[in-house]
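Presented below is the structure to which this report refers.
Only one protein chain is missing from this complex, and each of the others stays in its spot.
Should a chain be cited, it is by its letter among A and B, assigned in written order, with residues numbered from 1 in that chain.
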Amino acid sequence: MSKIHVQTTINEEATEFLCEPRESLLEVLRETLGFTGTKEGCNDGNCGACSVTLDGVLIDSCLMLAVEAEGKSISTVEGLANPEGLHPIQQAFLEHAALQCGICTPGFLVASKALLDHNPEPSEHEIRHWLAGNLCRCTGYDKIVRAVLEAAQTVRASA
Amino acid sequence: MKDFEYCAPKTLREAVALKAEKGEAARVLAGGTDLIVQLRGKRFAPDRVIDIKNIADVNELSYSPRKGLIIGAGVPCWRVYNDAEIAELYPGLIDSAAIIGGIQIQGRATFGGNLCNSSPSADTIPSLMTHSAVCNLIGPNGKRKVPVVDFCTGPGRNVLEPGEILVSLQIPGIKKNTGAHYQRFIPRNEMDIAVVGVSSQVVLANRGKEFKEARIALAAVGPTPIFAAAAGEALAGQAVSDEAIAAAAAAAQSLATPISDMRGPAEFRTHLVGVLVKRTLEGAIARARGKFVANAVQEAAG
Partner (left out) sequence: MSAGNGYKVIGTRPVRHDGVDKVTGRAVYGGDTRLSGLLYGQVLRSPHAHARIKSIDISKAQALPGVKAVLTGADLPKTGDTIVDLGEGPARLKYMSDNVLATDKTLYSGHPVAAVCASNVHIAEEALDLIEVEYEVLEAVLNLREAMKEGAPQLHPDMTTQEFGEDTGRTSNLATHFQHKLGDPDTAFASADVVIEREFNTATVHQGYIEPHNATAMWNADGQITIWTSTQGSFAARAQTGAVLDIPVSKIKVVPQEIGGGFGGKIPIYLEPIAAMLSKASGQPVKLIMTRPAVFESTGPTPGSHIKIKMGANKDGKIVAAEAYIAFESGAYPGGLVGAAAMCVFSCYDIANGLIDCYDVVLNKPRSFAYRAPGSTQACFATEHVVELLAAELGIDPLEFRLKNSATTGTRRIDGVVYPKMGCKEVLEAIRDSEHYKSAAPSGPNQGRGISLGYWFNVGLQSACTASVNNDGTVSLSEGSTDIGGSRTSIAMQFAETLSLDVDDVRAQVVDTDSIGHTDVTGGSRVTYATGWAAYKSALDVQAQMCERAAQLWEVEVDQVAFEEGVFSSGDKSYTFKELSGHLDETGGPVIGRATVNPDSGVGGSFAANIADVEVDPDTGKVQVLRFTVIQDAGKAIHPSYVEGQMQGGSAQGIGWALNEEYYYNKDGQLDNSSYLDYRIPTSLDLPMIETIIVEVPNPGHPFGVRGVGEANIAPPPAAMAGAIADAIGVRLQELPMKPSNVLAATQASEGQAALAAGG
């Protein structure tokens, strides 16, 4: 099949690419565009390592064809920090040692950002429920949940 | 995965033409959370994938007392459960929408896709069945309506003709004193496929003391989701009691024909049908009486 031209916005930058219809958004992000911060853990929607937001909605980028991104706005882990510094969620993950190997971390960060955008004051249970689609095998989630609780506070305080 | 032609029609007419042209060699893409996994797993190798999400009709999500609830085939779960009016009126459907996959999956997955995928373990199908949902289909020969209870014909199989597309699901308005509840049993608390799923809907009479009507449907205990009509019908006219509920549970169990697999042994599944019919009937009764019974999202909100 010939490749398809797709116009999209990634981390607030207008971005265009060519892709085969069978290529997933994850594959294009990583291989074509070099956004390797978005990770592949299972390629079937069960681990959340490839989490991105699509027009603000949290999704697994492995379960979307790249061609479906036409006209959409995508945010990845690379878009969290800005020149002024890390996002409070990133900072909280560092200070709480909420990562060990770090492979699931980008997905957790993107998912946590989406949570706080949707619910600025989540309870522990709401955090656990929201993040259940992101698997971590290293931490037992304790420090991740604590980091999100603290980041929520920081975000609220600065709002 | 074999490459394919990607089409994103803007009208139903175009979509039908694209589908009819390729027949079985075309697959419809809605949320994609099943289809893309199946393409990767080589369960299907279509020549053409038709993305219907750019068609206005399939993005409709509306409620009116006259038409009831319309859920377009491309409407993702999150839109359904985040709609306050729908959540208020149809908590039994929200039960299903809120537990499909995780938040990421709910960002894409649709009721329509869940139905057309026609998995025996689909979480929305029992709820659609008990809510008397009807499929609005369109094909080369025009439109037709098919009740959801008649839609699935086998694992991954359904009544859709080669050129046909599901446009939307239509769920009648809710009668007074009605309550519905869906529960599934899974080993973890999230992210699993139902070992067993049960939806119950009841209409109560006599100040909530008597069953006027009841509908019960089961997932993951047969080659298709099962509308356990007899189990529900037997409740009509009976007083609400533990005995009546137990009898309905036993009746539903007798309609279940589960297999043993990695999600659970057959006898365990039959047992769970009894447990979940009881629990969902109790939840449905509570809701019919105006009591609050939390769904997964509300549970998370405490």
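As a working rule, contacts are C-beta pairs under 8 Å (C-beta built on N, C-alpha and C of every residue); 3 or more make two chains touch, one makes a residue touch a chain.
Quick caveat, the model's predicted, so the values are computed rather than measured.
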**Report entry** Options A:I10, A:L80 or A:A152, residue touching the unrepresented chain
**Finding:** A:L80
Query raised in the report: For the chain left off this view, which of A:E12, A:D55 or A:E95 is in contact with it?
Result: A:E95
Report task. For the chain that got dropped from the picture, name the residues of chain A it touches. Result -> 20, 22-23, 27, 30, 34-44, 46-47, 49, 76-78, 80-81, 86, 90, 93-97, 99-106, 109, 124, 127-129, 131-146
Query raised in the report: Considering the entire assembly, which residues of chain B contact the chain that has been omitted?
Result: 1-3, 102, 185, 187-193, 195, 261-265, 268, 271-272, 275
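In this text, only the chains that are shown with their structure count from here on.
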Query raised in the report: Which chain A residues qualify as touching chain B in the complex?
Result: 1, 4, 20-22, 24, 43-46, 48, 51, 54, 57-60, 62-65, 67-68, 70, 111, 114, 123, 125-126, 128-130, 132-134
Query raised in the report: Taking the complex as given, what residues does chain B use to touch chain A?
Result: 1-6, 8, 29, 32-33, 36-37, 39-40, 49, 51, 53, 76, 78, 101-105, 107-108, 189-191, 296-297, 299-302
